[in-house]
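The complex appears here without one of its protein chains, the remainder shown in place.
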């Protein structure tokens, strides 16, 4: 192949295409990086070595890398290389060539993507290639995509009989590709009335499916918000359920968790991918210890005075916020997302779910399940449940209520810290991060019924989904207001939430 | 319900439309009966606190309710005074007041007073203020704002203070009283309100023998003019005041009659006195 590269490097613009044809014929899909670099106009020729090299810009510095191995060549200077120029005609050729190479690639997903790439720029050449490959294609998905491309080609051929074209249109109507929709929209202005009506029907059918997926998308965002609410409120649900006090500094526990993530990433900048696994226990510990500290120093002295507790913890939240402002500056901090959490899961052309939200949803459910198990199966859980149902009786039975209170508070705050880790992946980390969650979390707890974890789960997801479904019609602010008003009215009907505790003890 | 039915319901000749009925109609005790409790049911999470309970109280009677813990005595009082909603059944005060669709305040204004198991008085206010608040007066917001104590009312409060033996402590904060004194104050709050029906839950808990005696005297003297229902565990006390005793068991009436009848009732001996007797024998 090297001689061809030398020819490529030394050829004049008009001679390049035949050389490229020969390169294409002589190689497999390993040539793709070369073509891509050339297409981007970044391919340079090293005259002295008879080699080509890719040029790229990293932080304003020019860097040379081997096209095939991606190894950096530090020994090269600007003077050593000549750019291999391309024009539009060559670019067109390169694109098609790349598509052709990809179409015959070994990996089915590469082939499928190649076909989908081609949908917007079908020409006679590519159609010919596709027609050639279609009968022998073994992978179902690739074959489907190829069929779709061919159908699009058929449908757009005005010379063909309308019946063929309508059949093709019907085939297209199962696809969600935006290219298909563009073509169909074009076809609604077609000369043939039958084709027009078929195109309209197909568009209608596609629109319905798109709406369905848009619904799923909204649902996903609702669930995502719900998972955040769940993480934020579940700690509050425990402390409120067991001790009957509202910790107004709960939001700041979330904030501390988020800042812990930030600090962990500062400490291990080269291992961002693993930082989360360190941050979760670290945040649990930091916030949990802070919770125990607050309980021991302040809350236990205000026993039986829930309103005073509310005020004192509010004071603590002010202090913590200001502390963070003093240490980390009032500006927002950016927490990076590990690579395995970034990106999205593309289910089909109109529906893709962002991975970080997906992971957080799963994580929230995991935390919930672990918490339920802790409360149901461990002795701490038994004590916590005993104290939440009847504090005096539990005390009389020898439960160390002081210790249970501290542990409960630590647990609730620790979970808030974990929520902070999750939130740091979704929003910027700032001193006011937690503030906005205290009202929402409390709404969730009230809605679900105090002292009832399942209620909290249902309430969090209900409120999350309701908010996201209201937002498109009302706007975010009005949606927030409507949800608040709804809860205020809901409490009228059911003051004890969705799943109230019954019996005389509940009063 | 069909339209016809609802129309019929609307034009029932034996009832007055709610908005035409006087707000504070006299309690109709035409049948000498002041409280009708019929088919009362209430369950907490499957536990039947009240089970088809029927109870009729005569006007001017002194009735004792006894029964083991969980027999439904306090729950019954909760339902009568509007604290707890029952699942089904009816409770009428006289013939004309359905207590189930009224709240605690309305029921209290009808003339049903209640003393709780645990004495609850307004601790941050003086004994006198506690009594003033309980006076039988117009208890709406504006009249309360502009109200002044009349000489009659002051006399009434003084009288009650004497009866409950707190005359010397009238300007003391109620929170500073002893447990027994709080019990008395609460009884005084009942008296000053001049209720038709008094529901009294364990009045002598925490009282000395002497005080118990005085309470018994007071309650017997009240009967006749007022109707009194007493819940008590102290059998001696019950024996000393009771004319009619009702035994509750598992949310329904087990037996009713004089103390002697009750003591010789086989069922009662089995479920209530029996245990005590057995315990006594063992001891």
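Chains here go by letter, A and B, matching the order in which they are written, and residues are numbered from 1 within each.
Operating definition for what follows: a contact is a pair of C-beta atoms (placed from the backbone, for glycine too) under 8 Å apart; a residue touches a chain by one contact, two chains touch by 3 or more.
Following the convention adopted for this analysis, contacts and distances are computed from a predicted model.
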For this session: Would you kindly match the missing chain to its UniProt protein name, picking from "Amino acid/amide ABC transporter membrane protein 2 (HAAT family)", "Molybdopterin oxidoreductase", "Sulfate adenylyltransferase subunit 2" or "Two-component system response regulator"?
Result: "Amino acid/amide ABC transporter membrane protein 2 (HAAT family)"
Exercise. With respect to the chain omitted from the figure, which of A:11, A:201 or A:480 is a touching residue?
Worked result: A:480
Seminar exercise, completed: Out of A:19, A:310 or A:355, only one touches the absent chain, namely A:310
Exercise. In the full complex, which of B:134, B:183, B:215 or B:265 touches the chain missing from this view?
Worked result: B:134
Exercise. From the list B:12, B:148, B:168 or B:266, which touches the chain that is not on show?
Worked result: B:148
Seminar exercise, completed: Out of B:7, B:54 or B:120, only one touches the absent chain, namely B:120
Problem set entry | Among B:9, B:38 or B:104, residue touching the chain not depicted | B:104
Seminar exercise, completed: Note that subunit B touches the chain not displayed via residues 81, 83, 103-106, 108-109, 113-114, 116, 120-125, 129, 132-134, 139-141, 144-148, 189, 193
Problem set entry | Residues of subunit A (touch criterion as defined above) contacting the omitted chain | 240, 244-246, 298, 301-302, 305-312, 314-319, 321-323, 325-326, 439, 442-443, 446, 477, 480-481, 484-485, 487-489, 491-493, 495
